[in-house]
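Excluded from the complex is one protein chain; the other protein chains are retained at their positions.
Which chain is which? They are A and B, in the order written, and residues in each are numbered from 1.
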Amino acid sequence: MNKENHTPFVSVKDVAMWYPYHGKRQQKGEKDWIKAVDGVSIEIEHGEILGVIGESGCGKSTLGKILTRLENPTRGDCLIDGVSTKEMIKKDAKKFRSTVQIVFQNPFDTFTPRDTIEKILLRPLKNYSIGTDNEDRRRICIEALEAGGLRPAEDILKRFPHELSGGQLQRISIIRSMFLNPGFIVADEPVSMLDVSVRADIINMLIELSKSKDAAVMFISHDIALTRYISDNIAVMYLGRIVEYGSADEVVKSPMHPYTQALISNCASIDPEDKQETISIEGEPPTPLNPGPGCYFAPRCYMACEECYKRYPEPVVSETGHWAACARIGENGK
Amino acid sequence: MERLLTLENVNVSYVNKDKKVYAVKNAGFSINKGDSLGVVGESGSGKSTLAMALLRLHDESRTEITGKALFEGKNLLELTQEEMNALRWKDISVVFQKAMNSLSPVHRISEQVEDIYRVHEPHASKKEIEERMIYLLKLVNLPERVYRLYPHEMSGGMLQRTAIAVSLLHSPKLIIFDEATTALDVVTQGQILEEVVQMEQEISMTRIMITHDMSVVAASCNKVAVMYAGEFMEIGYVKDIFKNPMHPYTKGLLNSFPSLKGENETLHAIPGFLPDLSKPEPGCVFASRCPQASERCRREKPACQELKDGRQIACWLYQGGETHE
């Protein structure tokens, strides 16, 4: 790809989200920060699914909220087709909302409990003047529901959200987002609250949409196997930073960063004979309270050296574009 | 091998004013000493209800239980609460999903452990209890200082480990993990499972692992029981069932998990949804979602049959011991 004159579809530029910390450790004149997201830059193309994985508290959900502008970052910006989303939302909020959509983690709480599915689905159609009249809009809803495998659609329209299952609600949530024909969808742990046997439906629906509508998808998850299944590329986050990025297969099969290695080696497999050597790391991810100056992972890393504590390592890029931010890459045979 | 727990025809139903929900139907299985049984199922499968019923921790006014659960010759379902209290924590203990909620936030771990320990051994000395607990903390890879901490000073993983250690205080014969690792991060979950398996090589214990995650069972159990809509579909050794699942539901469930390193095969969901548990159908509970269901499946309920490799299966496809694929 020619980097010089190609504008990536979604481009995240040095985005950070810091919250002031009011704790007992605070000293006069110094401000403590919780760095939920701390300098993330990443690009997503049309039709690409980018998986973002990490443990709880690594900032992956905050990143999703920043990209959809449900939160405003402390620093940095996100560009869509080269246009700053900060400007977009100021100029024409509706247009931005129809370009960027989000699928939430909890389908049971995505819809207002007081309205029927019909009311819920008609609302965005009216707001965006899709369809000529209510009759036409109802027809659009029914067609969309049936295409999404929700039958009988007439019956579903009459239901209240609490009368439907999580899988059905999550499908309706995606269908509603697709009414606006978004170019970029953030899926924030869309299946983690669903039963295993219906997860595949939602996953396959997202893949299908990304391919047929050429939409960019950011798939946020803590489930590595699932993320590898759905994604083209994977970014691994730790304490608000991306520590490794590459194609899904490369990241999972030959992880470069010690954190990714530990994460993958600890991932339980459904094959009982697949007893791999696990890499143990100490403790759990700490709160991102003033991390650094060195590598954020160094205190838990099994191969950290003095150098690691001094400054944040530069990313090491392989020929395939797979990179990791670690000072000791190549020293452990990977 | 010695039988520790045998369930026969256990039924649990919730009774409401105007309806009755059949949460567990006809549960029957047995656990030998030293076994680790994973009970897997999705939401609404009745797995947690069954565990609560075994521990008699359910709301007695709204629950109806029939059947037998023989634990060393005693029927757990017929004991009085006093007799049950004598068993709980000493012979049978449990670890819940959120250890945070089972530990008091205003007392040090040491104080709580002393209280719990003295329920069954009122004359135990502080020293004795401390030694026992520190030994257990080491088993779950925690430093000694944890004994003096307050729960809020610990991370989620440490709390869960502490809860496991506490549950082992009296060397129970049976320990039930009710989604005990579900709320944890991948890395912590992986490590705890590994520790539990290692620990079992040191001390003998029998474990029931209630979970919705097949990979947890694969990593930590030798037997597995698959539940759906309150009924057991397939019970057998992990090595057999994961390699060669026979019940269509088990197959569907295993197909729903993507492989981590293997080929990227297309995932398939199981179509349809859970039947209404307040309106029992005459046929197999899974028939409405089963790709191989026949007329008979919708009409008659298949009984649990034992096959040659020792697995039990409730499916018309395998009735009479025949194994046609």
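Heads up, the rule we're going with is that a contact is a pair of C-beta atoms (placed from the backbone, for glycine too) under 8 Å apart; a residue touches a chain by one contact, two chains touch by 3 or more.
The rule we apply is simple: contacts and distances are computed from a predicted model.
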Hidden subunit of the complex - UniProt protein name among "Protein translocase subunit SecD", "Protein-export membrane protein SecF", "ABC transporter permease" or "Molybdopterin oxidoreductase": "ABC transporter permease"
Selected from A:47, A:124 or A:315 as touching the chain missing from the view: A:124
Hidden-chain contact residue, picked from the options A:11, A:74, A:106 or A:265: A:106
Residue of A:176, A:241, A:300 or A:322 touching the missing chain in the full complex: A:176
From A:31, A:75, A:94 or A:211, residue that would touch the chain that is not displayed: A:94
Chain A residues that touch the omitted chain in the full complex: 68, 70, 93-94, 96-98, 101-102, 104-106, 109-114, 123-124, 127-128, 160, 162, 173, 176-177, 180
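Throughout what follows, only the chains that are shown with their structure count from here on.
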Chain B - residues contacting chain A, complex: 42-43, 155-158, 185-191, 193-194, 212-216, 218-219, 238-239, 242-243, 252-261, 264, 266-270, 273-274
Residue ranges of chain A touching chain B (in the complex, touch as defined): 55-56, 165, 167-168, 195-201, 203-204, 222, 224-226, 228-229, 252-253, 262-274, 278, 280-281, 283-285
